[in-house]
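The complex appears here without one of its protein chains, the remainder shown in place.
Presenting chain A:
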Amino acid sequence: MKPRMSEPVRKRRVWIGFIVLFVLINPWYFASDAGSTRLMGIPLWALMILGASLALSIFITWTINTQWRTDSDERYGGNDHSDGIRRDEEV
């Protein structure tokens, strides 16, 4: 019987999200003198990088909550169960 597995790595939307956000957390899209525009003493470009970083954290939260689910605990015992015995003899 195949286990039920939902993994972020197999989801196209996760890859697209991560690629877009990775591109945004690299500051290649600012002018070289962008530091002169500031908000409360912080350069605007730095705030935008922080915003993109926060978006990445939020996207990670969404991914973990919705795209990652395995039934390993139900099958092999989660919580504090462990008999310490390797179960690979049959493989």
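Throughout what follows, a residue touches a chain if its C-beta (ideal position, glycine included) is under 8 Å from a C-beta of that chain, and two chains touch if they have at least 3 such contacts; residues count from 1.
We adopt the following convention: contacts and distances are computed from a predicted model.
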{"item": "From \"Thiamine ABC transporter substrate-binding protein\", \"2-oxoacid:ferredoxin oxidoreductase subunit beta\", \"Sodium:pantothenate symporter\" or \"Carbon monoxide dehydrogenase\", the hidden chain's UniProt protein name", "value": "\"Sodium:pantothenate symporter\""}
{"item": "Contact set of chain A toward the excluded chain (per top definition)", "value": "2-3, 5, 7-9, 14, 18, 22, 25-28, 30, 32-36, 38, 40-43, 45-46, 49-50, 52-54, 56-57, 60-61, 63-65, 68-70, 72-73, 75-88, 90-91"}
